[in-house]
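Every protein chain of the complex appears in place save one, which is left out.
Here the chain labels run A and B in written order, and each chain numbers its own residues starting at 1.
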Amino acid sequence: MTLLSVERLDARHGLLHAVRGVSLALAEGEKLALVGANGAGKTTLLRALAGAHPAAAGTVRFDGADITALPAHRRVALGIALVPEGRRLFPEMTVVENLLVAGRHRRPGPWTVDTVLDAFPLLRPLRHRRAANLSGGEQQATAIGRALMTNPRLLLLDEVSLGLAPQAVDAVYESLTGLIASGTTVVLVEQDLARGMQIADRVICLLEGRIVLEGAAAELTRERVTAAYFGLGGLGGAGGKP
Amino acid sequence: MIWVSVVIQGVLLGAVYSLFACGLSLMFGVMRIINLAHGDIAVVGAYLAWVVATKAGVSPFVSLIVILPAMLVVGYALQVALLARSLRGGQLVPLLTTFGLAIVIQNVLLEIFSPDVRSLGASAGAITKSSWRITDALAISWFGVAILVVAVLVLGGLDVFLRRTALGREMRATAQDPDAAQLVGVDARAVYARATAIAVATAALAGTFLAIRSTFEPSSGPTQLIFAFEAVVIGGTGSLWGTLVGGIVLGVAQTIGAHIHPQYSMLAGHLVFLAVLASPRGRMLLARSART
Partner (left out) sequence: MTDTATHPRNSIVEDKPRLLEGEGLVKRYGQLTVLDGVRFRVDAGDAVGVVGPNGAGKTTLLSVLAGSVAPNAGVVRLRGDDVTRLPQHARCRRGIGRAHQVPRPFGGMTVLENVFVGVSAGAGLRGRQAHARCIEVLELCGLVELANRRADSLGLLHRKRMELARSLATGPAVLLLDEIGAGLTDAEAEQLVETIRELRRQGVAIAWIEHIVHVLVQVVDRLVCMDAGRVIAEGPPREVMESAAVIDAYLGKAAR
């Protein structure tokens, strides 16, 4: 059952055409990894899906309904949650308060402050600490927990490993695999290809706002993704796009 | 002993300033908007109280029952219809918009009500004339204390609202990161509208009290705006209790200045304001405002 359907989506970033004619479809329960060099349009695409970035053209359909013009806070009510790049916690508010703000607009579902703190045990002792005083890994856990509080059907994760020490990234991914096993549909932007392909069923590679490679994670090799990533057409080619 | 009286008068005066400053502080804290029409909105509140009091023949305190809800609606509408759009234009546009609004309000009031100076003190009843006689030199007006109590209740109540209620949390979250707030389901537009509604209503409350305590006329707004602004800066924009303290400090500075020489009252207030602005805390405030 198709949960998310995107048709020829265009998005601009100032004068820059960041997303160009992207089309994709995601079934409920699928996990998609989005890879690509910086400036390829991954963050803009995720934000456009979440409603935080206006679509210049094209349509986004969620559960059959056209949500292209729907603002971000209404998409949360439908079940789309974005964990933004750089965490973006409310710095002067505590962990619990960050969770509660999201909890006010929750859909019915299993996630509450308690269950989130259970899923991220490292946060329980920190629950009354101001977000600005948390470490990178703790902030990331809080940011994911905050998105979960809305009980999303579609979880969008933007670069959760950015700026984190390897152990922190391990911890984040460990919690994620648990969540993902429960059947949430996920779109994951991840710099680290190995981790992305670990979690995902499918991989899409963006280059300059366009999809240049798409396929099942199990079938794609690191080499093929690398070639698409840089647009270098693999060994021997002299600069053309694949 | 006379200094005790001066300070107490200053505290009571400062309570009025705190009430004025409350709405200004809230709008700046949540939306980074400096509402240059804030003083004039307070004067609108005073005129509304005057209209209701004279037409219905009731005391201005009773008229508040009608005015406050009405001003909540006006504030909400003001944000949605006018300020939301000017926010999109960048940092300077809201300043221009509210400046224009101030001019419009003053002239409309002038047209409707003429430049006559009025006061609501007469229709307010006995409370405004009574005072406690503590000693020969020290008398504390009932009304002054009443304003102080109201100021503490309003500012304290708002503080509790922001820190303990769900709506208040939303407001704080939107103030800190409106984009992230949207991503977790908060309707930032509605939050801003609520903040403006509260600001306008408290301004009307402050304006009514001012009208009872002394006089008002169509161009009274800007002076009150300056005092409110100084109170906000002195007290810091971090918390509403700070705004209460800021107002009181300003009031005390003014009464002490007046006691030294009648013409020094305003100057004393301005000097304290400038001293705070030049201090490290003040410079941090400027840096924060510039950054956004």
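List of remarks:
The rule we apply is simple: a residue touches a chain if its C-beta (ideal position, glycine included) is under 8 Å from a C-beta of that chain, and two chains touch if they have at least 3 such contacts.
Note that this is a predicted model, so its numbers are computed, not measured.
Considering the whole complex, the hidden chain is in touch with A. Interface with the hidden chain, as seen from subunit A, comprises residues 14-18, 35, 37-40, 191-195, 197-198, 208, 222, 225-226, 229-233, 235, 238-241.
Methods note: only the chains that are shown with their structure count from here on.
Between subunit A and subunit B the centroid-to-centroid distance comes to 44 Å (mean Cα coordinates, whole Å). Residues of subunit A touching subunit B in their complex: 50-52, 71-73, 76-77, 81-82, 84, 88-93, 97-98, 100-102, 104-106, 146-147, 149-150. Considering their complex, residues 166, 169-170, 172-173, 176-177, 179-188 of subunit B touch subunit A.
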